[in-house]
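Missing here is one protein chain; the remaining ones are kept as they sit in the complex.
In order of appearance the chains are A, B and C, and numbering begins at 1 in each one.
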Amino acid sequence: MAELGATLTVFLVAVVAIGVVRWVGDTLNPVQLTVPERVPFAGGFDPEFHAWSRFHIRWYSMALLFLAFDMEMVFMYPWAVVFVREGMISLVEMLMFILILVVGIVYTWRERGFEWS
Amino acid sequence: MSPAWAVALVGVLLMVSVYLVAVMETIFGLRVSGVRGYGRAWALPMSRAALLLSQRRSVTERPDAQAWALAPALLGGLGAVALTAIPLAAGVEVADVDAGIVLFGAALVQVMVAVFLHGWAANSLFPVLGAFRMAALALSVSIPFSLVVITTALPAESLSVGLIISSQESLWNVVRQPLGLPIYLITGLGFSFWAPLQLPDARDLSGGTSAEVSGAALLVWRVARASILVAVAAMGAAAFLGGYLGPWLPGWLWMAVKTFGLLAILVWSGHRIARPRMETAVKLGWTVLLPLALVDVFVSGALTL
Amino acid sequence: MRDLLARLAVGAPVPVFPVAGGGTREALARLRLRPDVHLVDTPRHAIVLLVLGEFPPGEIAGLAAVHDMIPSPRVTVHWTPGGPRDDVPRSMRVDGDDTALVAALSRVAGEVLSGTRASEPPIRPDVDPVEWRGIGPYGHGGKGMTGGTPFGRPLAERAPDRDGLELDQLSVTVGPWLGALPPGLELGIKLQGDVIQEVEIHPPAVTLERPDGWVRALEVPVPVAELELDRARHHLVWLGEALRVHDLPALGQRTLRLAQGLTPGDRGEVERVLAEVRRTGIYRLALRGLGAVDPSQVGGLGPVARAAGLEDDARLDDPTYQELGFRPVSHRGADAADRWRQRIAEITQSLDLAGRAGDRTAFGDGVVEGPRGRITSDGILPGAVTVDLLPELLTGLEWGDAVAVVWSLDVDPTGVASRSSPEGAAA
Partner (left out) sequence: MSGIVDFLFWVFAVAAVVTGWLVFRTDSMVRAAYWLMASFVAVGAILVTLDAQFLGLILILMMAGEMTIMAIFMVMYMMNPAGLNPMTMVHQHRTAAVAGAGAFVALALVGLLADFPDRPAPSGTDPTVDLGVELLGESMLVFESAGVALLAVMIGAIALVSKRGRYGDADEGSEEPILEKTE
């Protein structure tokens, strides 16, 4: 814990420092904008709608694949630490685990899950 | 290390190296565009910063103002945190944590959140498109990224970056796992959304997540983004090039040389390699980098035994 | 503090947002090479709004909106042949060449940064697009879950989607002054997520760019060396701009620099640069398989047609070119990558022809092979046809891919104007 105290402090100071720079900028040039100055840029025409809409991502199958692989990464860290100690068995075991998951990638690729346009 | 020293050290290092990244970017740009005379490059980043500070910050019609303010601060904070996980010389480590590479990985993966918020918050078409690009890009590179970083922990039998460096006494990891460093650098470019993988802030989106940002807000965003690149390069030097290890020169100098060498490669590749299509980037992550990273894990693992 | 910042900021290139009308292709390319000027892609990053070139009569479409988007301090500079226009108040006019322009840009930027020149106020009135304050249960203009005009704009409408879902469809007009598209090109698009569902071409916001050298060749024979150097220069400028949009601005600058004062003797340097473009992997990473055209639709479109495998070239029928042993280069893929390859191959071919042509002349009987395709005396330019290809080609593409396809076609929005009457172009 003690070691991460310094990290936490560094994080907070960095966040505050960036906030201060932004604040200095706002003090030098106060942000009081009229309506036309706030129109979002799309090349010269006012947007008809809010840009926040139900955004259809085409890579949702990739996102689902990621969820499964992210779980796998959790196992990898402790595995790496004991790898040398446990020897061949750890290699084979992880190989089995990964190969099972690779089937998932191959399947997604075959179903054209990485393509969207 | 005491928090006060940590803040001073990381602060100075980040400021110096972010400035150098900006200088490098200019020099490589001039070189590739065929102009000689790089003297101007040294003062240019300062002038640019002054110009941005003299401009007013932009606000769109109905943004998520808090998220917009948070995004650059979070991004810069993450760059600083990532740097604390890395020993800068023998024994000079801000956070000597057992799970050092997990700390580094956690900081880097959170970059996705900062960039997504930065684009989403503007409530404008192109920044929003950039936000979703960052999500797709980061999800595609994060698994191979974690895999190659974990592989460096195999010979060290530890997740501590300090021990990973000292395990390279006899042989650097770049030799032990030749696939590791290239995959690390490509995925690192993805996390720092730096050219050629600057898809979220690309020109085809007129600047993407920063298309609606100006003034001091744009300045801090660019600085924060460069700080991530610096952290990536420093970790690359530590995990693959033996960090501060090396003959004759003092350790911190070796670390600096290696870090700036990697930074030069990263910045250089932005001017020399084309930006891939979004779909190509996603496919590259899942069908090329991920299988290669797995090969890397098992081949290097088998060789370590 | 402000003075110190202003003094420091003078060392930086002036960020300029260009609103480029007709006839400014070359001028923009030259400006991109100036170290003291930085042409930016979004008005938010600019200090100076530069209005250059020719526009249809009446107000310049979108100019006032773009002007107001530039964060203060902002200032407008006109570099138009017709003199200052009244759409932008207190505008400053520059006469003279690029050097005068660059000097003026640096000067006004310095003035407006240090405060000796006041920042321009917004042009458009400070009123909400739709009355929304105080309307509805929360006073924000909205109604229910998705109705009303919260904060002045409605939410996107729903429409069925290719994947069988019914999700939001966002209609938006992009351009005419979008850094990612050729200046003046204005598209009405419908987006679902990042994929384009529908494209509508709007009239261009710029006047017709008459390729004078080429139009002259319709009537009188013109030296081949001149024409071919012009062609190579055109393609090099195209390459420079396209590389910039593909985020390789430094390589793009190098290409644009080559286009200045090009001679057949530059061939070695040209080839080195083209090899560097190839080595970036741009074909494989960014272009391959995108925007394949149907060869039957691209007749007369010069490089676009030849990239689709057609031996379509007015030079084949010209006796001078026959004498020079001209054979058109062609590619077969018909996609964006092949269009890039085609133009790149034509650059060296043109330099070669220009070197061998001596003082021979060609054309002069009503048909000319221009850099974008066949120009005939009926006045319709190839740009008109290229723009017509867009709705079909862009539908179903991710936005970035669509931008790549637009550039690979070397779309000339002003071509549309060549087809319609001047009144039509202005509308």
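FYI, contacts are C-beta pairs under 8 Å (C-beta built on N, C-alpha and C of every residue); 3 or more make two chains touch, one makes a residue touch a chain.
Note that the structure is predicted; figures quoted are calculated from it, not measured.
Undergrad: Would you list the chains present here that the left-out chain is in contact with?
TA: The undisplayed chain, in the complete complex, is in contact with A, B, C.
Undergrad: Given the contact definition stated above, which residue among A:4, A:17 or A:39 touches the chain not shown here?
TA: A:4
Undergrad: From the listed residues B:89, B:106 or B:257, report the one that touches the chain absent from this view.
TA: B:106
Undergrad: Which listed residue, B:1, B:97 or B:147, touches the chain dropped from view?
TA: B:97
Undergrad: Extract the touching residues of subunit B with respect to the undisplayed chain.
TA: 62, 64, 67, 97-99, 102-103, 105-106, 109-110, 112-113, 116-117, 120, 123, 132, 135, 138-139, 142, 159
Undergrad: Which positions on subunit A touch the chain that was left off?
TA: 1-2, 4-5, 8, 50, 52-57, 60-61, 63-68, 70-75, 77-83, 85-86, 89-90, 93, 96-97, 100-101, 103-104, 107-108, 110-113
Undergrad: If you put the missing chain back, which residues of subunit C would it touch?
TA: On the subunit C side, contact with the omitted chain comes from 138, 140, 142-148, 150-151, 155, 162-164, 167, 193.
The rule we apply is simple: only the chains that are shown with their structure count from here on.
Undergrad: Counting C-beta pairs in contact, which chain pair has more, A-C or B-C?
TA: More C-beta contacts join the chains of B-C.
Undergrad: Between subunit A and subunit B, what is the separation of their C-alpha centroids in Å?
TA: Between these chains, centre-to-centre, one finds 13 Å.
Undergrad: How many angstrom lie between the CA centroids of subunit B and subunit C, rounded to a whole number?
TA: Computed from C-alpha means, the inter-chain centre distance equals 33 Å.
Undergrad: What positions in subunit C touch 2 or more of the other chains?
TA: Within subunit C, the residues that touch at least two other chains are 2, 5, 42, 44, 69, 71-72, 150-151, 153, 170, 172, 174, 178, 193-194, 398, 401.
Undergrad: Could you list which residues of subunit B touch at least two other chains?
TA: 53-58, 61-62, 125, 132, 206, 211-212, 215, 278-279
Undergrad: Along subunit A, where are the residues that touch subunit B in the complex?
TA: Residues 3-7, 9-19, 21-22, 24-26, 28-31, 33, 35, 37-42, 47, 50-52, 55, 57, 59, 62-63, 65-66, 69-70, 73, 76-77, 80-85, 87-88, 91, 94-95, 98, 102, 105, 108-109, 114-117 of subunit A touch subunit B in their complex.
Undergrad: Per the contact definition, I'd like the list of subunit C residues that touch subunit A in the complex.
TA: On the subunit C side, the touching residues are 1-2, 5, 42-44, 61-66, 68-69, 71-72, 122-129, 150-151, 153-158, 161, 163, 165, 167-178, 181, 186, 192-195, 205, 396-398, 401.
Undergrad: Touching residues of subunit B toward subunit A in the complex: what are they?
TA: That would be residues 1-3, 6-7, 10-11, 14, 52-62, 69, 72-74, 76-81, 83-85, 94-97, 99, 101-103, 120, 122-128, 132, 135-136, 139-140, 142-143, 146-147, 150-151, 153-155, 157-159, 206, 211-212, 215-217, 219-220, 223-224, 278-279, 282-283, 286-287, 290-291, 294, 297-298, 301-302, 304-305 of subunit B.
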